[in-house]
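In this view, the complex is presented without one of its protein chains, the others remaining in place.
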Amino acid sequence: MSRYSAWEILKNAVKGNRDWTPAWRRAEPKSAYDVIIIGGGGHGLSTAYYLAKVHGITNVAVVEKGYLGSGNVGRNTTIVRSNYRLTPNSRFYEKSMELWRELSHDLNYNVMFSPRGVLNLALTPGQMDTYAERGNQMRLMGVRSELLDRDQVARLNPGLDVSGSARFPIEGGLLQPDAGNARHDAVAWGYARAADQLGVDIIENCEVNGFLKEGGRITGVETTRGTIRAAKTGVAVAGNTGKVMKLAGIDNLPIESTVLQAFVSESIKPIIKNVVTFGAGHLYVSQSDKGGLVFGGNIDYYNSYAQRGNLPVWEEVISELLAMFPAFARVKLLRSWGGVMDMSMDGSPIITTGPIDGMYLNAGWCYGGFKATPASGWCFAHTIANDKASEYNETFTLERFKNGQSIDELGAGPTPWYH
Amino acid sequence: MAEIPDRISPLDGLFEPGDFGAVTNSPGVEYSQRLCGALVQVQAWPGTTGKVEAVLKQVLGLPVPKARLAHMKDETILMSTGPGRWLVDDEMEGLEEKLRKALPSDLGALTGLTHARVVISVSGEKAEWVLSSGIAMDFHVNAFPGGGVQLGHHHEIGVTIHRLGANHFELYAFTSLAHGLWHWLTHAGAEVGYRVT
Amino acid sequence: MKITCPYCGERDHREFTYRGDATAIRPSIDNTSLDDHQAFVYDRKNTAGTHRELWNHTSGCRTHVVVVRDTVSHEIFSCEPVGPFAKQLARNVAKLKGAGA
Partner (left out) sequence: MSGFRLKAAETGGKALHFTFDGKSFVGREGDTLASALMANGVSIVGRSFKYHRPRGIFTAGSEEPSALVTLRSGGRHEPNVRATEIELYEGLEARSQNRWPSVRFDLMAVNQLAGKAFSAGFYYKTFMGPRRAGHKATQFWYFCEQFIRRAAGLGKGATSADPDTYSRMNAWCDVLVIGAGAAGIAAAGRAASAGARVIMCDERARGGGSLTGAPELLDGQPAAEWASDAMEELAELDNVTILTRTTVQSMFDGDTYLAVERVNDHRDEPKRHQPRQRAWTIRAASTVIATGAIERPIVFAGNDRPGVMLADAARRYAVEYGVAPGRAVAVFTNNDTGWLAARDMARAGVIVSAIVDVRADVQDDVRKAGEESRAEIFLGAAITGTRGWQELQGAHVRDFHEVSNTLGGKKRFIGCDCIAVSGGWSPAFHLTSQQGGKPQWDAELQAFLPGEASANWFGAGAMAGKFGLRNAFRTGEEAAVRALTQAGFGEGESSVPVIEGDAIDYAPAPVLEINSPGKSFVDLQHDVTADDVRLAHREGFVSVEHLKRYTTLGMATDQGKTSNVTGLAIMAQTRDMSIPEVGTTRFRPPYTPVALATLAGEQYGHLSTVRRTPMHDWHVANGAHMYANGPWLRPESYNAPGETVEQAYIREARKVRESVGLVDVSTLGKIDVQGPDAAEFLNRIYSNGFAKLPVGKARYGLMLREDGFLFDDGTTWRLDEHRFLMTTTTAGAGHVMEHLEYHRDVVWPDLKVALTSVSDEWAGVAVAGPKSRQVLAACVTKCDVSNEALPFMGVRTGEIVGIPVWIARLSFSGEMAYEVYCGANWGQALWDALMAAGEKHDIVPYGLEALSTLRIEKGHVAGPELNGRTTPGDLGLQGMVSSKKNFVGAVLNNRPAMQAEDRLQLVAIRSIDGQRIIGGSHLVKGTKDEPGLSEGHTTSTCFSPALNAYISLALLERGRARFGEKMYATNPVRDSHVAVEVINPHMVDPKGARMHG
């Protein structure tokens, strides 16, 4: 398999692009592996990659029920940031940023990580203070952040309504200049290709529908393509955590599945620079390289495993978008879709050994797991390889809910539909 | 002793009589507003519904309407607004005291809402059309007959709606949000023309 | 989705507020077991399929209801009242359904 480069492209172009080979092998499941990762999303694939690359564990299979990247990694609004307030989150997501910055080289795949800046708009002086508090925490943690006033915000994103007569007039905003977005599909494909090159088997169209248990220990999985044994089984199935864990007899988890919708407009020439979020409601928007405005907002407030949402959230999200950018009035919505979110009870993730021997759980990503993809895989690989959390995920346990150490970034309490 | 100052409607200053929007010969809708002399919510306990109904009947001289209906007599409107719950709108003040005497707390609860709502009347040929444009509710007479009462909302503004006739509604709007409701009514009414009286 | 409120009739789900899994029962007021409370607050079956859940008709009569809904297809199978007036309202539901409202 060839390395990708501009030179390769030219060479192939001359030959009519006839020599390109599959980005990853269509592996057939073997009967046993050292590690099985369930879920061919961003987290599952990155876990496999770091298992092979960092820990030298290459006898690994990633089993994916549909096509690779068919879950949330393929349907998110691609925001990558580490502008967190609470220390455990801050440390973890900044680790992720470090990995993002090197990722295209590391994978020899351009994941189009684009540090165009993530800007949170503040709409009251009180919100400015809250943002300053967060911005300062970022600085103290070594993460770049800037508090911008109204003029600075407007200069970066000319279409913003900064008239001051708005229902929620813009005061300024918090900018993380090194944050931005990345091309979602490329992240999945890039990890898959790189893992595959290190010997990982990527097995698509293979749904896990049971677990093998011996003496209270998980020893493999049953799938639509047969039984596969493994010394260790990692679960990274995002919105499907509830379903999959039930197969292992875990009936209760601090997770609820809900739908989050995303939207993309028709392509227009570049009009906004940053990823912009609105402070008076839940809304975020950026412009894709293709020119579409990619945006999203609140979850549909009820539990759901349907990958589609409903109209009230459209109306809410789009009204907010136009309150921020009134000039987008006649830009047209092209497509909307939904993804199933694993909302944890405090809005923060879980990367842990257990809850059964031989099993490892990676879940609870809510709206925000795309940006975590590299660090999540890195930490999960560490946890699986060493049977022990790394320093970055030692607080992301299941026990925290029991002992009162929730990591509640929003302070919304154990009410997933408010996170 | 000083005379009690006039009550001021939350719509004062906005509610300007005249014809607006696409009025050609006659407006599609007419709007007017009023404050209630007294507006009182009555809530029965699960076991006392019958007794409360008897009290209401006796004090108001009105039969008690079934769910989602209203009865009117003279200046009094008795609306059913929830399970074991009614709203009494009376032209005269003093209703709350009258009811309180007749209704001890082991029968039910009374809450004065006289200042909490302003009543906006929407009438005319296009009344149903205008209301449908902003309230997610089936206004067809089969679903919402004359004499009916429904609770609904326009965005975050809750409204209790009493249909007096085919083309006549009264909206009980929250005082602090009345501006917003009025804003929408003028927007929606402009297309068919509206008269403010 | 449309939910048939036992008092108001069939309405758009936007008028209702989701209030979570209805199978999670709050321990009684004099139960002081930490485990029981933890289970109630944090543990969820998170069912894929038929789900009993609470909704409140916030933009209508403010009645709480237990809705049985499929979390995969979003089909709604039933809507029963809870709360002090549950019994009274249960009769209403039957009527409302009959009227096709």
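The first chain written gets the first letter, and so on, giving A, B and C; residue counts start at 1 in each chain.
One rule holds in what follows: a contact is a pair of C-beta atoms (placed from the backbone, for glycine too) under 8 Å apart; a residue touches a chain by one contact, two chains touch by 3 or more.
Here the structure is a predicted model, which means the values were calculated and not measured.
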| item | value |
| --- | --- |
| Partner chains on view for the chain not depicted | A, B, C |
| Residue, one of A:Ser336, A:Thr353, A:Thr373 or A:Ser390, that touches the chain absent here | A:Ser336 |
| Residue, one of A:Asp178, A:Asp201, A:Glu256 or A:Asp342, that touches the chain absent here | A:Asp178 |
| Chain C residues that touch the omitted chain in the full complex | 1-2, 12-13, 17, 19, 26-27, 29-34, 37-38, 40-41, 54, 56, 58, 62-64, 73-74, 76, 82-84, 86, 100 |
| Positions on chain A where the hidden chain makes contact | 4-6, 8-10, 13-14, 16-18, 20-24, 26, 67-70, 74, 87, 100-102, 104-105, 108-116, 123-126, 128-137, 139-141, 145-147, 158-159, 161, 166-168, 174, 178, 183, 185-186, 189-190, 204, 265-271, 280-281, 287, 289-291, 306-308, 310-311, 314-315, 318-323, 326-337, 402-406, 408, 410-414 |
| Hidden partner chain, residues of chain B it touches | 1-10, 13, 21-22, 35, 41, 43, 45, 105-106, 108-117, 132-138, 140, 143, 155-157, 174-177, 179-181, 183-184, 187-188, 190-191, 193 |
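The criterion applied here is as follows: only the chains that are shown with their structure count from here on.
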| item | value |
| --- | --- |
| Geometric centre distance via CA averages, chain C-chain B, whole Å | 28 |
| Chain A and chain B, separation of their C-alpha mean positions in angstrom | 49 |
| Chain C, residues touching no fewer than two other chains | 12, 14 |
| Of chain B, residues touching chain C in the complex | 45-46, 49, 67-68, 81-85, 136-137, 143, 150-153, 158 |
| List of chain C residues in touch with chain A within their complex | 1, 12-14, 17-18, 20-21, 38-39, 41-48, 51, 53, 55, 69, 71-74 |
| Parts of chain A lying in touch with chain C, wherever the complex brings them together | 241-243, 251-257, 301-306, 310-312, 345, 401-402, 414-415, 417 |
